[in-house]
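Here it is: the structure, laid out below.
Subset of chains shown; positions unchanged.
So that you can tell them apart, the chains are marked A and B in the order they are listed, and the count of residues begins at 1 in each.
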Amino acid sequence: MTTDTNNTMNKKMQGEMQQQALPFAFIHGEGIVEKPQDLFIPPDALEVILENFEGPLDLLLYLIRKQKLDIIDLPIAQITQQYMNYIELMTDLKLALAAEYLVMAAILAEIKSRLLLPKLKTEDDEEDPRAELVRRLQEYEVIKQAAQTLDQIPRLERDLHTVNVLFADNFTQTTTPPEVDLSDLVNALKGLLKRCEAFEHHHIQGEVLSTRERMTKVLEQLTAASQAKQPFVEFSCLFDFKEGKAGVVVTFLAILELVKESLIECIQSEVLGQIQLTLSTQGDY
Amino acid sequence: MAKHNAETQAELYTSAQKALIEAAIFITDKPQTLDYLQQHFSLSRKQLKAIIKALQQDYQHRGIELVEVASGFRFQARAQFSHDLAVLFEEKAPKYSRALLETLALVAYKQPITRGEIEDIRGVAVSSHIMKTLLERDWLKILGHKEVPGRPALYGTTKAFLDYFNLSSLEQLPELKTLNMEQKFSLAMENVTDN
């Protein structure tokens, strides 16, 4: 059964309500179109009731219990009739009718028609066509009751409240320090040494070359100045601050190296005064 | 308290140890297991059990009680006061629909169970909203997947579910009205044509 059949039925119900037509032709020729007569509830209240059904099994159980019938002795014709009345009413009230309700209608109609057929076999083990439905109704009823019981068990929020007790004001939160494995330590050391190696390699090569290079450059500057009849070059003029800290250090190292090798001389004429550099004159000064 | 009680207590634990365990159960939001308490305080299982027992006795006639639920021990107000205490709560406790309760009951009693099996028994589709609510409340969890086409999830209940319903185990759930499957269908053929 699909929503298509639902719509078809809907249309037919509305259009041919008074006719002795075939709205239920699709359910094995069972045509029930008369208004429900054996309803115990006024139709106004019905809408509310119907919305409370948890599906076709629930509705069937309701019908069975309402008339104090035994599920085991399921009077299929009677129940089918009533069920169809409810379905019709739901359709009339334009309640959203779940497909499951129509499936059940088909099942009921099928059981009914099978019961109507003359019994060909008389074997005892032939199952009553109602058996499966009865089993399902019983199974559902058990769960329905279990749900009701569950709802009555005292529960938090509604019936039970847990206590709220706070710390005294002197409470301070503590933190657990992270765990460290010995292998973490070894791995850290390995990583460190690997990095060291790379660093040292780069350091030695780069630094030595650039200091040598800078020594040459400083000498060139001083020579150029001397040729321009300016024997003294101010210390600060040799530094290019654009090169940053590393450049300053390299230049300074170059100067120290040149002084050490007696290639240049440093002169400071007064305390805290400017330092002047000049090419070494081998005591010719 | 009875005198003999105080005597046996003296051998097992100090009153300071008892007071500490009492405070520990009180200040934590969640129920405390014996394991957890044992792990954090240097007490034996035997001592802890004796302390818990003594505390339960101490609170026997008070407004609150020390109960054991699925995830451990907790203090809670006595159920008999719930009606009177309701005035303190502005928000009403959440109400649950029949559909949700039936779904929850099915999982509780028939776990592990798939959504399809729930739908078969209830005869209607289970809305995704219901499953979502139950999972979000941490009452249901997915236990695994059924090895059938589509590998549908198998649902079961959680400790949080038991805690919420004040149960210490699934066995404490009210017994199901047993299905008398042996009952013979006394299906006397009714006169169908009568109708």
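Everything below uses one rule, namely that contacts are C-beta pairs under 8 Å (C-beta built on N, C-alpha and C of every residue); 3 or more make two chains touch, one makes a residue touch a chain.
Predicted, not measured: the structure shown is a model, and the values here were computed from it.
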| item | value |
| --- | --- |
| Assembly formula (labels as shown, counts from the whole structure file) | A x1, B x2 |
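Methods note: only the chains that are shown with their structure count from here on.
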| item | value |
| --- | --- |
| Centroid spacing, where centroids are CA-atom means, of chain A and chain B in whole angstrom | 27 |
| Chain A residues within the chain B interface of the complex | 52, 54-58, 72-78, 81, 98, 100, 104, 112, 115-116, 128, 130-131, 134-136, 138-140, 142-151, 153-163, 165-167 |
| In the complex with chain A, residue positions of chain B that touch it | 23, 26-27, 29, 64, 74-77, 79, 82, 85, 93-94, 96, 98-99, 101-102, 104-106, 108-109, 121-125, 163-167, 173-174, 176-177, 179, 181, 183, 185-190, 192-195 |
